[in-house]
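Every protein chain of the complex appears in place save one, which is left out.
Up next is subunit A:
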Amino acid sequence: MASASSSLLSKVPTSSANTISFSASLSPALPLFPSQFHLRRHRRTGNALRVQSKIREIFMPALSSTMTEGKIVSWIKSEGDLLSKGESVVVVESDKADMDVETFYDGILAAIVVPEGESAPVGAPIGLLAETEEEIAEAKAKAASAGGSSPAPAPAAAAPAVSPSPPAPAASAPPPPPRPADGPRKTVATPSAKKLAKQHKVDISKVVGTGPFGRVTPGDIEAAAGIVSTKPNVAAPAVAAQSAPVAAPKVASAPSTPALPGSTVVPFTTMQSAVSKNMLESLSVPSFRVGYPITTDALDALYEKVKPKGVTMTALLAKAAAMALAQHPVVNASCKDGKSFTYNSNINIAVAVAINGGLITPVLQDADKLDLYLLSQKWKELVEKARAKQLQPNEYNSGTFTLSNLGMFGVDRFDAILPPGQGAIMAVGASKPTVIADKDGFFSVKNKMLVNVTADHRIVYGADLAAFLQTFSKIIENPESLTM
């Protein structure tokens, strides 16, 4: 155990006049915590002696930068013991360690104000040191009057100290507020709510609990303290968690519209929190959208042919996108720092899947290199794993381009939000029969679908996207290359 030591005594010369002086000193072992000490007014009554007698107060030292109160582990000296400079007097427990506190003055330990096992805020007197035996009684009386529950000292409203000894700046910091009385309280707060309240100095009794049975939850304290909860442990399992180091936008605390009576509040699951976080992050990316109609008769015909072999539409679209991306690497790039292009060496197609009230994007890695059948098989595995929540991080956060298809629900067009860390996302609508007039004025009915790509305009410009979509539509309209 570290045994640094520190001595904190305020010197109060008590002549018949009400002069106040103080001294505060710290042992060199702890130079980092220049605590300041407030003063206590001390009046010496009924003493005609002209002895320059002093009663000093031993204060609760600040043993670490985060310490707000300390607990007396043990008094090494007892009342009436003679102390000499440099001797350890008391062992104080801080939030970090136990430390011996030593005196910088000779004297007699006249009174113990804070007994063993009790706590006092930093700066509160914990004992009195008398210089002579005559003063012990007086010090005891003083301790008795100050004693009791709240050792909180009166703030030093005193006039500037006329002190001969230390030139150190006077105590200016107000003493820590007295601890709230431990009386019976009706408010029920959970352990971590209590800890947070202490940390953020929130008065629990003033917080209205929203938890079960009206108890105060950590969230209530955070709300009261005006903190937006940032759960440190929520990593992002969903939506391409390759979070680029984009500074998350400062979220203004939402205007607190009162909840309608009867409404229920269901907290986000981990996955939902991750989605929420990623969606907010996406706001910092300047994105734009380009739509493109594509005839799918040939693709549909191909699909009918390969379907019995286990090929899915997702695999077809992913393969087509991957082949197009191979020709337009900038659409497969990402902008990580706002200053450069990051060209990805692999084409990994993330495909958005709705799963148990959440959203996850399993990734078809190297989709341009795998053939359709392997890709379909791979996709099947990924979906199974996603359902069983067994996806490995690299199986959902390694995407370089995302594909989102709502066509199967009859959605004819929509636009997607660009996931952080990627350059573009493609939203695929339903393919449906459409009357088409060709250049010769002949009408015909063809299946058409609308795809809409959202891209990061820092790296992908309009022409890039248009060229990419043109390539993509050619592949879809002449899909033979997909099976090669």
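We adopt the following convention: a contact is a pair of C-beta atoms (placed from the backbone, for glycine too) under 8 Å apart; a residue touches a chain by one contact, two chains touch by 3 or more; residues count from 1.
Rule of thumb we're sticking to: contacts and distances are computed from a predicted model.
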Name of the absent chain as recorded in UniProt (options "Ubiquitin-like modifier-activating enzyme ATG7", "dihydrolipoyl dehydrogenase", "G-patch domain-containing protein" or "Exoribonuclease phosphorolytic domain-containing protein"): "dihydrolipoyl dehydrogenase"
Which residue of A:274, A:386, A:450 or A:482 touches the chain not shown here: A:274
Hidden partner chain, touching residue among A:188, A:283 or A:355: A:188
Interface with the undisplayed chain - residues on subunit A: 1, 93, 95-96, 98, 117, 184, 188, 190-192, 194-195, 211-213, 215, 232-237, 241, 270-271, 274, 389, 393, 397
